[in-house]
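So, subunit A:
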Amino acid sequence: MSAAMVFGLCAAVAVGLGLYGVITNPQPLRKILAFNLLGSGVFLLFGVIARRGAAAGFGGDPIPQALVITGIVVAFSATALAIALLLRLFQATGSATLRADAPPGAGSDPSRP
Partner candidate 1 sequence: MTFASMSFALALEIVLAAVVLTGAVWTVASRETLPAVAGFVAYGLLLSLVWVRLGAPDVALTEAAIGSGLTGALLVGAAARLRSGEEQIVMERPGMVLRVLATMLSTTVAAALAASVLLLPDPAPTLAPAAAENAVATSLGNPVTNVLMAFRAMDTMLEKIVLLLALIGVWSLTPDRFWGGRPGPRHHADPQGVLAFVARVLPPVGIIVGIYILWTSADHPGGAFQGGTILAAMWLLVMMAGLADTPPVSERRPRLLLLAGPMVFLIVGLGGLAFGDAFLAYPMAYAKLLILTIEFAMILTIAVTLGLLVAGPPERECGS
Partner candidate 2 sequence: MSFALDIVTIAAVSAGAFFFLAGTVGLLRFPDTLTRLHALTKADNLGLGLMVLGLLPRTESLRDGIKLICVWVIVLLAGATVSQLIAYAARREGSRQ
């Protein structure tokens, strides 16, 4: 049992938890949170693979590490866009639900004068 192994198992559990949250949580914001959790688990798996490839005097294989850095930035972009969409939905309908048959809420749409 090595350090990489411990964190690899930790990553697998994080992915499972994230997946469960994405499916079962009714609030869209919580789904976004859970999706980020899932993504961070995947990044951690990359980190474990990078750690196992430590060679040539480096603490880990730099290629997976660089991929994770790019991945974190892209995940942030996607999260920002998802949150903007969600807030717009809330503004337009007065509720932040994904149900199609939701009753129209009391929210006011500022685009309508």
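In this section, a residue touches a chain if its C-beta (ideal position, glycine included) is under 8 Å from a C-beta of that chain, and two chains touch if they have at least 3 such contacts; residues count from 1.
Behind the choice of candidates: all candidates are chains of the complex that A comes from, given by their letters.
The shown structure was predicted, so the numbers you read here are calculated from the model rather than taken from an experiment.
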item	value
Numbered candidate touching subunit A, per complex, among 1 or 2	1
Interfacial residue positions of subunit A with respect to candidate 1 in the complex	1, 3-21, 23-27, 29-30, 32-34, 36-37, 40, 43-45, 47-63, 65-70, 72-81, 83-88, 90-91, 94-97, 99, 105, 109-111, 113
